[in-house]
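One chain of protein is taken out of this complex; the other chains stay put.
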Amino acid sequence: MSTHAAAGAIDHHHDHTTTTGIPNKKLFMWAFLASDCMFFGALISTHLIYRLHQTPNQPDIVGLFSLELTSFSTFILLMSSLLMALAVNACQKGHVPATRKMLLGTIVFGLIFLACQVYEFSHFVHEKGLTLSSSMFGSTFYTLTGTHGCHVAIGVLWLVLMYIRTFKPADGRPWILKSFIHLLVFAVVTVAAIKALLGGVHAFQEHHGLSGEMLSAFVHHDLLAIGVTVAGLIALVFLGRDRKAVEFGEANAIDVESMGLYWHFVDIVWIIIFTAVYLLEYL
Amino acid sequence: MSAHAQTDSVGHATHTAPPAEKRSWLLTRPTAKTGIVSWLTTVDHKKIGLMYGISALFFFLVGGVEALLIRLQLAVPNNTFISHQLYNELFTMHATTMIFLAVMPLSAAFFNYMMPLQIGARDVAFPRLNGFAFWVFLAGAIVINVGWFMKSGAPDAGWFGYAPLTSKAYSNQFTHDMSTDLWVMGLQILGVSSVVGSLNFIVTIINMRAPGMTMMRLPVFTWMTLVTAFLIILSFPAITIALVELMMDRSFGTAFFDISNGGLPILWQHLFWIFGHPEVYILILPAMGIISEILPTFSRKPLFGYPIIVFSGATIGFLGFGVWSHHMFTTGMGTVATAAFSLMTMAIAVPTGVKIFNWIGTLWGGHLQMRTPMMFALGFVWMFMMGGFSGVMHSAAPADAQQQDSYFVVAHFHYVLIGGSVFALLAGIHYWFPLIFGRKVSEFWGKLSFWVIFSGFNITFFPMHFLGLNGMPRRTAVYDGNMGWNDANLIATIGALILGVGIAIYFTVMIYTYFKGEKTSHDVWDARTLEWAVPSTPPPEHNFDVIPTVHARDAYWYEKNHQAEIAKEQAAHAADEASHGGIHMPSQSWFPIIAASGLLTGALFFVNHIMIGAIAGGAIMFLGVYLWASEGPGGYHIHLDDKNHKKH
Amino acid sequence: MSASSSPAAAGHGQHEASKFHIFVQLAMILAVITGVEIVLIYIPLAKWLIVTSLVTLSLVKFMLVIFIFMHLKWDKLFCTILFFIGLSLAGGTVIALLALFATEDSKPLTTEETSAISYNVRAA
Partner (left out) sequence: MPLFLGGWFQWLTGPQSTFDTHGPVAKSQLDVFYVTLWVTGITFVIVVSILSYATLKFKARKTDDPHAAIPHQGHGNPLIELSLIGLSVLALVFIAVPTLKSIWYSYDIPAERKENAYEVNAIGYQWWFKFEYPKEQIDGTGTLVAANELVIPAGRPVRINLRTTDVIHSFWVPKLAGKVDMIPNRGNHLWLEADQPGYFWGQCAEYCGESHAVMRFRVIALDEAAFATWVARQKTPARSVAADAPVTGSPAAPYEFKNPGRNAPGWSAEFDAAPFANWEKQQNVNAGENPALIAQGRQLFQQKTCVSCHTVRGHDFNGTTAPDLTRVGARTTIAAGLLENTPENLHRWIVHPDEVKPGNKMFVGVPMTGGTTMAGYINLDKDTGKPTGHNIVINDDEARALVSYLHSLK
């Protein structure tokens, strides 16, 4: 019996030769999503059950929420879903550059959503005094939306990894270190940008609108964050200007597609949460 | 239809090999075929199955020793052999160990080892993920058991950990104690393992079947694997959420089960049993699958009513999601809810009965060969039925008001769990031992162990019915001598010791056979299903020289009866495969075990409230997954002609 | 267009271009529905009516996303079945739980009732 190492990407027995014709990864993802339905089902039940029973120290919930913000982030998530669908579309046609753009777009929208959530949480904690332990509502609300947020965050991480993977060179040069640097830059930019963004929003609120004063306060206060963001973005552009042949292609469409399934699912969970947790409170 | 006809629509673009790769050492795939590295990095479903099996049997002994300690304490009234505290730890850990670390992984061992063989596949759909599931299981097992070696002791809140006894205020109020945290964390980790493993099995069964292996030709064991996998992925999320909420309560001050903040402990019960009831079917369905393989083989007859057995298995699984509150008949749910769950529960007796009837139908008119596996299988049918009947007695809610939390329940579930699951698993070990190790257990010793186990089991658990109806509550470390419980308890303890002797004989014989047993020809039992079609026992790494083509339900039986036809077909397929680059096999990998070890590290630090360590563990895990993704699926080819290893 | 990665899409080359538009249109529809939902909660209608329509609208959005963005419409039926097993069990469980907790027997004790017996409840 002789064995010889075959090149990396050969996996014909595992992804394409399937009994049903459905790729394994896609099937896996759908089964996982079926399972995730139960996961969120249990969480949402918990929230609703406690909302239907009176519990002590319950805050004024409608006064807590900002429908504008939540509608905005809902919209953002919907748009990210669109971009995700387009990314899959592009990848299936073998358009790697277009795929990259769409992935980046999805990442950005995902991050905006997360930033909104961070903003919302910190607003609730600091201004409205709603914490995990201040009331049952705090517990169920943060746990439910936080778990969803974690799903989004994992999705963003996955998107970033996928994005970086599109640069894997075709000629088999060692690449792992470069990919890691890429990832690090992403991480730094993300944190800095969210910080800068929140600082911007804060300044906007403090100074009641866009004004010179507001801008200078913002720049003054968040200089480091802004600087790092800009530098990081430049680095990203630089890293993304790789024109060499890459391994990534149509064959990876299934990877992008299963990631897309996850992303859309997170989106529809939000559709439910938006109605069940936010809108229904207004009635 | 050949295996490759299916690939047509997917094109061959990926088959053009990229240039020879230059990999950093970090991503070099391990290739050891023997030795410790081969086990740590294995992606072979058979090796993984063996590791599951051996760990499960180890934990079965651990759980068994815990059970013996329980029985010794209860042998006489007012015993002081064991303190209340230790006793509580013992029954909690006994149940947790037996359910999550013995029976479930033992089933998983058979899923892993047998299911791909039964569907004629070379491996599961995601081999590395399969390895990961095993290592994560081991991590969870360690986390749950590590309490024995720590000051705070082992978990002691009962296996269903009812809130608010698990809250900080009532368990481990002292900062140094963390046994409940270990329980919470360990179960979450085990959940990850089970769900990941099951997703893999689902994809494998649905997508990796050999040509001609339609769903209605799947061996029943594979069918039950599929149903079980569905039960796992759909029920574990409920307990995961319950555990997450509990963990949040314990570590981050939320109020889910905190009474003063309006928490409803009953919610825990619902979430737990939404998982817990499907869980008991997760324990029994694989067992029923095994029995449905053994009975036809030793009756030398096809399974009676195959479609209806499959269908009833799926029905049991489905109904299993609608009966959870029968564990809560005494929680004051109100009349309507109680009635509804009572009726739903009774309904489950119907599909289960169907299975029993069809098994008897399989025996009917057969040519029964009373080999050891068959003995255990018949024992299963009897004993499981008895357990099922006491289950039906529970399902009548008013009667259950007197039985709940009494030894009657203990009797019921040991009849279904031991008389059911364990008997079937022991039968399965005997049945497949020649396939896995190429040796056969001596009939005399096998049957002896069966009779000792069978009688020990009944002597232990039959008296418990009376104990329960005579008012003895479960989970009690001591009882008074004036309650009429003394004799039955003493008998039960003696029975448990006999049972222990039986199990000891069983294992000794197995170990002896592994080293010295009689070598067998392959297909000792004249079996019917595809796992016996492997070219040699133990099966080679690549399972089948040629992927079999399936023409009938009992595929191997058909093969044996149509040898000429099959040989021609196989030759054609072999040529086809060779022209294609040979047999493709997945490469080994370090990263599943690395990622799992990150999880273990993180979890242990987390329960010790050392957040830096927890983050470090998370980082190791992330790194593991990252490199896992970077190394790519890999793979290599085996060319059989190079070594005339092929059997003609 | 190549079929190599998505067998189910094979032979649909001519539709590929228009999928882009389908996706964009869908996104617009979803945004509009969300808008309608937000407006709806301020309309002084009977509560049950609003709740019903909110739930319906969310379900519509849900279905649109899974069938179009997530390709179920074009994929093998089996994917749909697979997902709906989970979805319907989860839905059923949520409904059953809400119903169980809504019965009279599940009403938690009122504050006076609890305080009457709570003098040694531990603060968690």
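Here are some notes:
First chain written, first letter: the chains are A, B and C, and each begins at residue 1.
The rule is short, and it goes like this: contacts are C-beta pairs under 8 Å (C-beta built on N, C-alpha and C of every residue); 3 or more make two chains touch, one makes a residue touch a chain.
All values reported here derive from a predicted model rather than from experimental measurement.
The chain not shown here is in contact, across the full complex, with B, C.
Residue B:Ala349 is the one among B:Ala349, B:Leu448 or B:Ala504 that touches the chain missing from this view. For the chain missing from the display, the contacting residue among B:Ala396, B:Leu448 or B:Val501 is B:Ala396, taking the whole complex into account. Only one of B:Ala75, B:Leu165 or B:Ala629 touches the chain withheld from this view, namely B:Leu165. Counting over the whole complex, chain B has residues 77-80, 83-85, 87-88, 151, 158, 162, 164-165, 169-171, 173-177, 259-260, 262-266, 299-308, 330-332, 334-335, 338-339, 342-343, 346-347, 349-350, 353-354, 356-358, 360-361, 363-371, 378, 381-382, 385-386, 389-390, 392-393, 395-406, 463, 466, 469-488, 491, 525-526 touching the chain that is not drawn. In the full complex, chain C contacts the hidden chain through residues 105-109, 113-114, 117-123.
Throughout what follows, only the chains that are shown with their structure count from here on.
In terms of their C-alpha centroids, the spacing between chain A and chain C amounts to 19 Å.
Multi-chain contact residues of chain A, defined as those touching 2 or more other chains: 16, 20-22, 27, 31, 34-36, 38, 41-42, 49, 53-54, 56, 250-251. Residue positions of chain B touching 2 or more other chains: 9-10, 13-14, 206, 233-234, 238, 255, 260-262, 264, 267, 274. Residue ranges on chain B touching chain C, taken from their complex, read 9-11, 13-14, 164, 167-170, 206, 230, 233-234, 238, 249, 255, 258-262, 264, 266-267, 270, 274, 321-322, 325, 332-334, 336-337.
The part of chain C that touches chain A in the complex is made up of residues 1-2, 4-9, 16, 19-20, 23-24, 26-27, 30-31, 34-35, 37-38, 41-42, 47, 50-51, 54-55, 57-58, 61-62, 65-66, 68-71, 75-76, 78-79, 82-83, 85-87, 89-91, 93-94, 97-98, 101-102, 107-108, 111.
Residues 2-5, 7, 10, 78, 85-86, 89, 92-93, 96-97, 100-101, 103-106, 108, 114, 118, 121-124 of chain C are the ones that touch chain B when the two sit in their complex.
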